[in-house]
Each structure stands twice: as structure tokens, then as C-alpha cells.
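Entry: chain A
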Amino acid sequence: MLSKLMKYEFMAMGRIFLPLFGALLIVSAITGIFGLLDLTVPTGISIAVSIMLIVGIFVVVFILTIQRFWNNLLASEGYLTMTLPVSTDRLIISKLLVASVWNIVSIIVVVGAVLIMVGHGLPPLSVVMQGFDGSYFVTHEAVFIIVQLVIFLILCLFSGILLLYACMSLGMLVNKYRPLVSFGAYIVITTALQIITAITITVGIATGGFESFMNYAEGFSEFVSMQIFMWIAIGVVLLLCAAFYAITRCMLSKRLNLQ
Partner candidate 1 sequence: MAILNCSKLSKYYGNKAALNGIDLSIEPGRIVGLLGPNASGKTTLIKICAGLLTPSSGEAYIGGMSPGIETKAVVSYLPENSYLNNWMKVSHMLAFFEDFYSDFNLAKAQEMLKNLGIDENQSLKSLSKGTKEKVQLILVMAREAKLYLLDEPIGGVDPAARDYILNTIIKNYNPEASVIISTHLIYDIEQVLDDVVFIKNGEIALNTPVDDLRENHGMSVDAYFREVFRC
Partner candidate 2 sequence: MTWQFSPDRPIYLQLQEQIKLMIVSGRHPPGGKMPAVRDLAENAAVNPNTVQRALTELEREGLLHSQRTSGRYVTEDKTVIEKTKSELASEIVEAFLKKMEAIGYSVKETADIIAGEAEVSSNGNT
């Protein structure tokens, strides 16, 4: 069932993204060609178009992430989606995974487009690689940290999307002004998180907790201390993900009120 849900989710988002991606890649290719030919004015124009497309893609990613959840679960289409014989978990996870994929693909496409535009000005990849002495990048430790970093970034993306989902589903606590309440929930949660962070830092500094932790970490090698930081960071984000997920799940399965 999860794969079926994801199939329709991909279709629903893809039909908007694919043309946008196509347009961006074409315009950036044109920009690249203009640049090669040293045509200043056309290059400027097509760079401007590309930038607009890039901004557009990120805006659309954000809006669609929200819209797919809101329209498909909480608004009119919810009458179909929420009466499907599938679990709430599958509904949330399918939306989360597909939205994440499109978020990541958007970033990759934008980076690709930028490379296409300015690619001719860059040295070839082999030259870039020669710039490093190779010793650092091939160690297992480095690979490990990169993998860890990727996991961390993906979890950050998850927590961001789940935060949106949680806020939208909290809108169901009221019967009127749901979008407003959802937006309010977003402000409250993000502010609360900032306050908690600030308090943690203040307390950490005031009690000397950070300092003693730093001293403790200094006792290890660079790799191990980095590991400790990464694990803590991953743990915190994971906790956020779990909290937002739990809110969304509870609202959808126990407090569902479609109107």
C-alpha cells in the first residue's frame, strides 16, 4: 500500500515539477551557450530567467509540500484519501518520503543547472580532484562523517516537513480559521524551539556545562569529538522528527474532523 500511495504522490507532484525542471535545464543550457559565445545581453537575460526559475522551483517545492498534505488529507480530497483502507502511518510516511525526494531532487537539479550555466568557466573535474592531495578524502573516517552529515541533513529535511504537517493537523483542533490556527501553531512551535535553544545555551554557558564538555571532548581525537557532536545533533533532530510525527499521527487518527 505504501508503494501505491507513493506512486500517486509522485505523479501528483511530478506533473508540476518535471516541466519546471525541464524549463530550468533548457534555459540554463541556453545561458551556457550564450556565455560561450560571449553574448553579454542575452546571457544577462537568460541568467535572470534562470534565477527566477530557481526561486520559482524552491517556492513551488515549499508550497506543494504544504498543499499535498492540506488538500489531499485535510481538505476536499481528504474525503477520498482518509476513507482509503490504509493506515495513518502509511499516509504520513508516503507524503513525507515523496516530498523529501522532490525537495532533494530540486536541489540537485538547481545545482546541475548552475553547473551547466557556468560549467565552461570551471576547470574539468579531474583538475579539481588534483587540487586535493587525496589523503584526507579517501580515509574511512571522512567517508563516515560525510555519510553522517548526509543523514543529518536528510533528518533536518524530515523534521522541517513534519513540522509543517504537525502544524497543519493541529489546525483541526478548531472548526473555523484552520489555516490561521495552523500558521499560529507554526509560529508558536518555532518560537518555543528558539526559546528552548536559547535557554539551553545560556544555561550551558552559565553553569559551565559547555566548557567542561569541550574540555572533555578535547581529550579525544578530532574524529571522535566530531562524532560526538554529530551524534548529539542527529539525536536532537531525530527527537524533533519523532515529536512532530507523533503530533501529526495523533491528530489524523484520533482527532480527525473533516468538514
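Candidate entries met the following condition: all candidates are chains of the complex that A comes from, given by their letters.
By definition in this document, a contact is a pair of C-beta atoms (placed from the backbone, for glycine too) under 8 Å apart; a residue touches a chain by one contact, two chains touch by 3 or more; residues count from 1.
Predicted model only: the values in this text are computed from it and were never measured.
Engineer: Using the touch rule from the top, find which candidate among 1 or 2 meets chain A in this complex.
Structural biologist: The candidate that touches chain A in this complex is 1.
Engineer: Residue numbers of chain A touching candidate 1 in their complex, please.
Structural biologist: The contact residues of chain A facing candidate 1 are 1, 4, 7-8, 12, 15, 76-80, 82-87, 175, 254-258.
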